[in-house]
Structures are given as C-alpha cells and as structure tokens.
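Let me begin by presenting the structure, written as structure tokens, before commenting on it.
Excluded from the complex is one protein chain; the other protein chains are retained at their positions.
Labels A and B are assigned to the chains in the order they are written; within every chain, residues are numbered from 1.
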Amino acid sequence: MTRRYSAFSLLREGLSGQKGWEPAWRSPDPKPRYDVVIIGAGGHGLATAYYLAKNHGITNVAVIEKGWLGGGNTGRNTTVIRSNYFYPESVALYDLALRLYEGLSRDLNYNIMLSQRGMLNLVHFPADMEMAARLTNAMQINGVDAELLDRDQVRAMLPIYNYGPDARYPVAGGVLQPRGGIARHDAVAWGYARAASRAGVDIIQQCEVQDFIIEGGRCRGLHTTKGEIRADRVGMAVAGHSSVMAAKAGFSLPLISYALQACVSEPVKPILDCTVIAPGAATYASQSDKGELVVGGALDRVPSYGQRGNLPVLQGVVAGLIEMFPIFRQLKLMRQWAGIVDVAPDSSPIIGESPLPGLFLNCGWGTGGFKAIPAGGTLLAHLLATGQHHDISRPFDLDRFANGRLIDEAAGSGIAH
Amino acid sequence: MTGFRLKTGGEIDRARPVTFTFDGESVTGFAGDTYASALMASGHMVMGRSFKYRRRRGLWGAGVEEPNVWLDITCGAGFAPGRRATTEPAQHGAVTRAATASPSAERDATGAFDWFGRFIPSGFYYKTFMWPDWHLFERHIRAQAGIGTVRRDFTDVPPADRIHHHCDLLVVGAGPVGLAAAVMAAEAGARVMLVDEQDRAGGSLLAHPAVIDGQAAPDWLAAALARLAAAGARVLMRATAFGSYDHGLVAVNQRHDDGRSDTMWQVRPHHVLLATGAIDRPLPFANNDLPGIMSAEAALVYLRRYAVAPGRRVVVATSNNRTGAVAQALAEAGVAVTLVDARADATAPAGIALIRSRIIEAHGRRGVRSVTLADGQRIDCDAVLVSGGLTPTIHLYAQARGKPAWDAEKAAFVPGSTVAGMTLAGAAAGQFTLAGAFAALPEALAPLGLPLAAAPVTGAAPRYEIAAMWPEPGEKGRVWIDLQHDVTAKDVELAARENFTSVEHLKRYTTLGMATDQGKTSNLAGLALMGALTGRTVPQVGTTTYRPPYTPVPYESFAAGRRGVRFNPVKRLALESAHRAAGAVLREYGGWLRPAFYGTDDSAILIEAKQARESAALFDGSTLGKIEVMGPQAEDFLEFVYYNSIRSLKPGRGRYCFVLSETGVVFDDGVLLRLAPDHFIVSCSSSHVDGMRGLLEEWRQDRFDPSRVFIHDATQHWATLTVSGPQARAIIAGAGVEADLSDDVLPHMAIGAGRFGDQPLRIARVSFTGDRSYEISIRATQAAPLWAALRQAGSDHGAVLLGMEALTILRAEKGYLIIGKDTDGTTLPQDLGLTGPLAKKSEEFIGRRSLILPDAADANRRQFTGIEVTDGLGPLPCGAHGVEDRDGRPRSLGYVTSSYFSPTLDRPIALGLIERAQARQGEEIAFQHLGQRRRGRLVAPCFLDPDGGRLHG
Partner (left out) sequence: MQIFTCPFCGPRPETEFHFGGDLGNARPEGFRAVSDDEWSRYLYHRRNEKGAVREVWMHMTCGELFAMERDSVTMEAAPGHALHGDAP
C-alpha cells in the first residue's frame, strides 16, 4: 500500500492503475473509552486531534462527527487565510494559524494548496486612510506583514477594479497583507483527518452526540448514536451548533447562529489574483484555482440553523461584486450555499474550559473560523492535554464576557472580521 | 464531418440564413438555430475540450444538461464568455470560439495532457506539488482552469429589471403536463403564471409526437396557449425557475436574447407545480466521451426542432423502452440505424435492426468510428446515441427541503416527502408516460381547492421499462461519468479505495457534479458506482444537497441595476446646489454628501480654518440629528437614556451629553436641547441618527409607557445653518434674521426663537468650533434664501464658507472629540475624563452596570489625550501608534486619532487614545508610522482658548 504522497508515488501508482493507495483515514467503530474525545470532525476538531498526537503524544483520541468529516463550515467557507488583525491578542492567534498554514502541506504530507496571493483591504475615501494607517501600523508593530498602499499602488495591483467616475466606492488606497491568501478548504480537513488517523486517532463519522455523561459535576464522556463513549476530557468544536451542544451540557453561551452565504461564478481564466474586500460594497472576492470567483459578504440578518441562504443578502453581495468589478457583469452565478456560523458579541472566538468541568470549548469563530484552524487545533489540544490555557488562548476564555475584556476587532480597527 | 441538415422539417426559418464564425471558421445556419444545432448541421464534431485532460468533445445534449460545448461569444457590441452552445440562439455576425480550448477545439495546444491521464487521477494535486513550493506550480495550473475568458474592456451590460409577482399558481415547465395544468387552473379561476426555460412552449411534445384530446400535438399546443391567454394567465418563455427560497419564493430568470439584460422575477405563488420533466442519462462504456456520442433524447430534439441528423450510420444504444422512437425517427429521416438494447426482452420498431446487447467500448480519435458490443460484435458508425434512462428534474423540490425517494423500478430518484405549497407532475414526478401524467393532474392541482375541468387524455403508451446500467467496479478502459469535469469510473473507484465514500466526499474529492452543468447527467452514475463499490444501495449512498441556481444566472439579474450611486444612495443636503455653485468639493461623511472644502484644492482648508477664527464662518450643519422626544415621561426617559443627568436641564437650555450602549461604550454625543419641560430635541451626530432612533425606540417601548413618551425624527425636515466666529452676531442681524441675540437673552448653550421673513427659526447657541456660534434651524425647503442672506451679510464681515475638513481642525484645536474617530468601540466615558455622572448620578442609565466591570477599572486603559509634536517634524500621521519598546519589540500604547496643522496656532496638534494618558500628562512618548519613529508629548486635549473666552467673544 502506498502511504506517503509525493510526485514519485503518484508516478509509480500511475503505472499500476492507482490501485495501491491506502485509505486516507480509517473508519473504525468507537471504543468504549478514550483519553480525549472531540465532538465535531471539522477543521478545528480534526486539527485538535492531530496536535494532541503531534504536540502532546496523546493518541488515544476519538473525533465524533454527526455527518461526514469536513462537511460543516470547513467545507462551506470562502477559504480566505489572513492575519491582518488589530489587537495583539488577535494577531497572536491568527498569525499562529497563518504560520502553521505556511508549513502545513509538508507537515501533513497533504497539499492544502495554500496560495499566498495577498489579502487586500480597500480604502474608499481619503478620510478612511487614517483608519487604514491605524490598522497597518498595528499589524507592523505586532510583527505581521502589512503594507499601506496608495491609490496608484492599488490600481497597479488590481487594474480591473471600478475606477470610473461613477464608482460608488472609489479607491483611496488599501491595506495589503502579502502573506494572506486562500487554501483548498476540503484539503485542510482531509489532510488533518489523514494525519490524525495515521497517528492513531479514531474518526467516527455518522455518530451523533445525544447527551453528555455528567458524573460528580464533571463531564465524563458522551452518549452517542453509536453507544456510550467515555473520556477523561472532552473537547467541542461544533461551530454553529455550539449553543445546541451547550444546552445539552446544561449551560448557555454568548453566541447567536446565523447563516453566512457564499457563492461562486462559472469558472473563467485567471483574472483576479489577490483576495480583495471592499468595505463599502460589503463584499469580498477571490478566484479559486479552478477559475471560479468565490464571493462572500455579510451575514443573513435572521438567526438561523437553516444552512441555506436567502435572496436579499445574495442580491446585495452580487451587486457589490459587480460594482467593484464591472467587467464581472459578463459572468453568471453558478452555485450559492450557506453555512451556520456562531457569532460572539465581539466576533472573537471562545476557547477555554466550559462551565461544565472536563468539557472544553472551541467556538464563536463566527465568519472567520477557517483561517484559524491550525491555531484553534493547537490551542484546544493544549487545553485538553494540560487542562491549562496556552498564553495565546487565555484572552479568549469565556470569562471575558463577565469581566468586560472583549476583543472586538471592529471596535479598534473599524474593520469587521 | 457527420451531422447534416435534412432537406425539410424543423422549426428553423430556411429563408433567413444566419452566419457566424466558430474558432475562426465560418458557419451558416438558419434563424431558429442554436449555435449547437448550426454547428452540428454543418458537420462539426469536435466543439470543445474537456476540463482536465483536454480530450476532444462534441455535443452531448440539446439543452441545459450540455456538459461539453461552451462558447465565448462576441456579437455586435455584446460579449459573453463561456456560454452553453445548446441554449444560445445563433446570432448573425457573431464571433464564437470554443471557451475550453486554445487556439481552437480542433487543435488545442494542451491536447497532450490526455497522454498523462493515468498519472493525474482525481485529487492528484493533493498528493504532490508540495516541494519545493505549491506557488511554483499553481500559476501553471491556474492558467489551465476556467471555461471562457473575461474581456477586460467590456462592462456594457445594461441594468436588469427585477419584478415582484404574486399569483395563485406557478407552473414550472410548459411541456404538455405543465400546459395542461396551467389551462385547468386558469380556467377554474386561478391566477396562473407558467414559465419555461425554452424559447417556445411544448417541452417533450416538440420532439415526441402525440395526439391529445384528439388533436395533433401542434394543434393542441396552439389551442392550449390560446386558452391560457383567454383565461388571463401569464406565460413567460426563456424563463428559468432557478431557485426555491424561504416562505415560498421562487426566483425566475427570464432571458431576452435581444441585447437587453435578463429579467429577474421574484414570484410568490400560493402554490407551485413543478412540471419540469426529466433528463436522459449517458450509458457507461469505455470512451463514452468521444465526439459523436450523444444523448438519444437530444438527438431527437435536433432532428425534430432543427432538422439535423447526427450522422448517416448511427448506433442507438439504450437501457430502456423509450429509445425505439428515436431510432424510428432517424430511420424515417433516412439514416441507417442499429438499435442496441440492453434489455433481454427488448423489441424494436418495424424495420429497425435490433441487437440485444450493450456497448462496451467506443473507438475513434477525432470522433466515434465504431463500437464494440458485449457480444464481441464491432459496428462501424459515425454517431452513437445513448439513453441510460430518465432522471426527473426535481431541483426546486429538493431546494425546498423535499426529500427524494429512490424508485428502484424506474432506477431514479423521484419526489418522496411532501413539501407544503408544492406538488410535482409529469416526468418530474416520475410519471414517464403522458397518459399517466395527465391522469395524475387532478391530484397534483388539488391543493388549489378549485373545481377543475377534466385533464386532457392521450393514447396509452407502454409503461416505462428500464434495465438500469451503471458503471461497474473494475470497468476496462476509461468510462466517463462526468464529462465536463473529466471524472471516470476509475476516479470513483479511487475515491472508494481512499475512503472518500460519503456522497459529499465523493463529490468534492473527484469534483463529480461540480462543473457548470452541476452534474445534471452524471451524478446518479457516480452514486450508483460508489454504492456498488461499498456494498450499499443507491439510496443508502444518498444524494448531495441541491443548491440554487438550477442553471447559472447572470450576476446582473441579481444586482438588477443596483450600481453606481444606486448601489447605496447618499443622503443629500437641501443646499447641495448652492454649495456646488460656491465651489464646494463634496465628499461623503457618514452617508451624507457634504462640502469637504470650498475651492479647487485642499489648500483651501487651512485658509477656511484660519479665517473662521479671525472673522466668521458659515457652515451647513443640516445633517445634525434632530430627534424630538415629547411627553410626560420624556424627562424620565432621557434621564435613563443619557449618561449625564438631565433633570437639572432647564427649558430653553442645552447640555452636551453622552449616550452609552449597554456595554458602557460611548455610543454618541451631542447637545440635548430642552424646549419645554416635556419637549426635548436630541441632536445626535450626523451618522448616528438611525442608530439613535432605534436605540430610543427600543428603550421607550421596553421600559417606559409608550403612550406617555413619543419620539419623532425631524432631522431631514430642518436645515441647520451655523454661523460661527467673532462676527457671527453681526452677520445674523445683517441677514435680516429677526431675533434677540443679546447674551442676556441667548447666552452660550441657550435656545431661542426667531423669524426669517415668514419662517420661524430655532436658534441654538451651541458651538463645535469653540467660537461664539449660532445654529439656526429653518424648514429645509426654505433654507436657500436664508443661506443666501447669510452669505451676503457674511461677505461684509469677511466670513468664510466652512467645509467639513476645516471644521474638524477647528474642533480639534478645542479638543472636541468626534465619536468613532477619537473614540473606538472600547471607549468608556471615564476614558474621556468624564467621571462625574458615574460618581454622582444615582439613577439607572443605559450601560451603567458595565462601567463597573473589572475591565473598566483596568489601569492600562487607553484614554483620550492631546498630543503635542516635540520633534519639530510637522503633524503626526493620523493612525500612527504610540509605542514603547519592551524586550526589544515595540508595543502599541494606542494611536493618534486626529492630527492637523493648526493655522491659528501655527503648529501641529493631535488627539489620541493612549494607554494611561491621564496619568502620563506631560510625558513624551514615541510614535510609529510605517516603520518611522516620531515623538510627541501627552498634553490636555484643548489647544486653544482653554478658558473658553472665545465662546463669548
């Protein structure tokens, strides 16, 4: 069986009909007990399992998934990766993720196709350049690559933007993070799943958590549709369904679940290199390697678990896209979809022990969870392995809502997540 | 060159030739042709290249299911990339090229990719390109992707219309079943809309002759349309119902094909009937992608509608009993036909050679030349027509959360669970004979609750019989499943081997069904093979989620003309034209278009700021919020709303106050005016009017008696013209304003009344400049004469017109802050040095509890401060951060929020939010901007006239 992925193994398998590849991951039945059980085989859950094994040597681990791995927001997002954040706490978190992403293909031996073609936040009006400078300086001081571009520099980089006299949102400049980019979202889930599975982690798909086993005021495991699974510590990374899980465990969370839509165009030849966001148009876009324009915008305004989008927001996003890029009026929308995102009041994640001892949280990523997967996994693994916060996750504990230390990026930078 | 035009027949207009070019070669068809039918009639076989392996591809379908042939079309001034050749009407003079090939479909430069196919199976890119770096490979792979090329100079797409439509019944699909249903409902009195994606009604009748109610199909069709018109039904052709959305909304995109943009219909029917038909599937055999191999149903459409035959020696291969009719029709057209039927008990129409077998391999290079059957026979041919069986088109049903059910006898997913407000009929409902579909119509229309006439009748047809043929594990050769994305049976096997066995993993790993055709012909075969490989049935494998749109929809249909200023209209001043006439440069501030400065360039700003201090300035402050709060509970209400205590505010006076959010953060500031004991005006910031109105309403209704306190937003009813400066009083008097402006009657922060001509005025002695200042409010429609009079009087006193940019300098000289600029989303009132109310106010107010959370007492909070430049290098860049170095690394202490050169003080000034600024007054700190360091000293925010003498000067 061929285990390792490389050009050479691909060549060899090509000569023998691709018949020797081993499964990317095993599909075992659950054991009755594990050291750690993680609920949710999305990017964060799988990455947690991988880093438990890699960083802490803990391999007696199960990841429980209601559906199929990577099928939630990990497989529904617009694949943007960036760390252009304002507050040091956020930068520490998201740049940890970006640095791990930068080595992830080789680390996992799985090409996640990280394409660092730059993340460009446009600035529309001269007065807004002050806020852009504030963000650029914050990033630079926090040790993240950032460039403040003027109008001509943006124009050279993004010639297809709407620079016409009637443009509703003209360009005064921009903030560029050259290391920002996109990756292949499914590959991130599959790469972590494969690497975790090889390290001994059991990934249990089609297994729904029915309830928590709570004994002596502590979480001791789970009742699932595949039986009782006990564990010393339980991690939870279920994004939009975090409140539902929390209710089963007997507590509430400061979260609201919304549908976040995205859409792709029919694929066309390369026309857009970087990922670009126009705050005025409330729309952002990139072009995938397949050629599709991947486009997103604001949340649907109605709290929802519906996992499908509605027309008014989509119409606004599409109007935003072709206001940004009038040449895209030539194109058609090919597919729209939505994910359920759990939004915290400050739009920052919640990482830490839950009110139920023994149960640890990784949630509240809102619209930006994909870019943080390696960090979310690293930090939750640290918590599960040690019972203690990593320095980077401490500010994101649930206790910040009681003591008022919210980490609200929009508050400081004027740019929402 | 195999396809050819028959001498007679079809719906084309042979009197009107249509000539266009395809890959540089001239092609002539007729009016009524699609590009596909014209190309086929002219003998073209290779019309595109496959996505990944660059294999030669010809037409497969005749409609929206087409996976292979995509064109970049330039026609007159218009341009469209990557359009499906089977659904675009051929236009005279058009220049088309294969969107998937370069330089041409025949001679694609990357055709050799196919030779390496065995090394690049599904997902190969996940397994390699990691060393040395993905970026080295990516651009070459990107260059290969994409169907069609966006033209960088073409934006001339007219705005689309969007139409909202309500009706009793929306029928999707104007085939015989949809038409019959529409007629029955409309004649029973329902308001009916009937939509169909084709350019003419008829659906399957256009290819399959039938006798309905004793009439030949064309006559019945014409009569049905006439009856619909008579009954007032609305019939839209070229209209694709592409999406089913919440609360019963169906989105329909209507094409015009005449240079206009499409029209988006948002239809909200009481009931939807889907009569969307079914799509024929391919058959699995090696090389089943060769040009010349096409859908038998499609071939019949080309024959009947466009009078085009696919070849002269044709093999018709099928798994079901619907295809004999295709063979017969071709034979009647003079084509030599061999019918290959996989069913053991198959029969053939009279005169058709029948072989009970199935194709296992097709041969040929540029196109199919022969096929090998399971029994070893080899048959030469120039076209192969295949029918793998019907797949009902249930997309809208599934989008509306309908759960498809597997019908093993029909080998198809058919509607399962019921969906409120939606029924299906005809082939979409799995009713594959017309007689059966008609018979089921009364039930499908029963939810309308109307007395319906009888459904049409037509001759009985044999029931649908199929011996389903799916790709099987271990297929020899390359059996193609998804033609557009080049997914073969081997790819599905690889996915199974690697444990990508869930249907969504299969789709994503192999990209099966993810191309622009969205798997209309391919998904089922992939599921069936995956089932066979993993010991599951097709329904156990399940389907992927159906997502809108059913077929791709132009972006402009969604945007519907929301572009330019209409994308998000700006608010405009009543005096905009007067400002323009005075040379104002207008910019957007908080959603309002306002004068930034008056003059040709921004050197005007400093002149305005200086002159305003020396003599006077006129400023249009109309955007200032004016929300009236009235009623016996108004005082209680505002005492709760405001951070500051307002009970002591006397009628006729104003007070500068803060409003907090419940999180304690400063939400807005402004002067609260008390006109009478129970009548206030909240003058909130220009950009916060909507937010303040919402906040006030929420608390009014949540906490107070809504019948005892009222809110009325009068912001846009009043223009507010501000006269500021030492000469202000003289200017107002000189302009003919009747009012007592003496300091006894109208001291600072007092409100007075006055008249201008017959117009009442409200005059507030409020200052945002630090100088003596009067805000004169007048009905917005009457503002122009007053502005003119003030300007006239002002010119005698050297008054200057003040734009927003100069105003911000004036207020910064005084240390007056702008919420959202000099504060951020964490700023508490104590950070601004305003601790009085927190200490003294005994009553509850919005956000109060948040002001005593642990974080509010943090010693390191960022606090509002003035900053004096100490390095002599001019103004600090706004957005620079105060920094300290700790362990050799910079750490941000906060940031410069406002920074200007003050012409009055003749030096730079700045404001900022800096850690512990209140305790560090007088300290010099470093500032960093784009890597450069500067220095500045933390000082009191007020740089000019700290005693406030100028307010009275």
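Keep this in mind: a contact is a pair of C-beta atoms (placed from the backbone, for glycine too) under 8 Å apart; a residue touches a chain by one contact, two chains touch by 3 or more.
Quick caveat, the model's predicted, so the values are computed rather than measured.
Visitor: Among the options B:Pro677, B:Pro854 or B:Gly874, which residue touches the chain absent from this view?
Guide: In the full complex, the listed residue that touches the missing chain is B:Pro854.
Visitor: Sort through A:Gln261, A:Asn310 or A:Ser393 and give me the one touching the missing partner chain.
Guide: For the chain that is not drawn, the touching residue is A:Asn310.
Visitor: Looking beyond the chains shown, say which of A:Ala24, A:Val123, A:Leu253 or A:Ile407 touches the absent one.
Guide: A:Leu253
Visitor: Residue by residue, what part of subunit A touches the chain that was omitted?
Guide: Touch set of subunit A with respect to the missing chain: 241, 243-244, 247, 252-257, 301-306, 310-312, 342, 344-345, 401-404.
Visitor: Please give every residue of subunit B in contact with the chain that is not shown.
Guide: Its contact residues with the unshown chain are 245-247, 249, 266, 268, 401, 662-663, 693-694, 697-698, 701-703, 706, 711, 844, 848-850, 852-854.
Operating definition for what follows: only the chains that are shown with their structure count from here on.
Visitor: Could you work out how far the Cα centre of subunit A sits from that of subunit B, in whole Å?
Guide: 22
Visitor: Tell me, which parts of subunit B touch subunit A in their complex?
Guide: Touch list, subunit B to subunit A: 79-82, 118-121, 124-131, 134-135, 138-139, 141-143, 145-155, 157, 243, 245-246, 249, 251, 266, 399, 490, 494, 497-500, 502, 504-505, 508-509, 516, 518, 545, 547-549, 552-556, 558-560, 562-565, 567-568, 587-589, 663-665, 821, 824-826, 850, 853-856, 858, 877-881, 883, 889-892, 895, 897, 928-931.
Visitor: Can you list the residues on subunit A that touch subunit B in the complex?
Guide: Residue list for subunit A touching subunit B: 5-7, 9-11, 14-15, 17-19, 21-27, 67-71, 75, 88, 105-106, 109-111, 113-116, 125-127, 129-138, 140-143, 148, 159-160, 166-169, 184, 186-187, 190-191, 205, 265-271, 280-281, 289-291, 306, 308, 310-311, 314-316, 318-323, 326-337, 402-406, 408, 410-412, 414.
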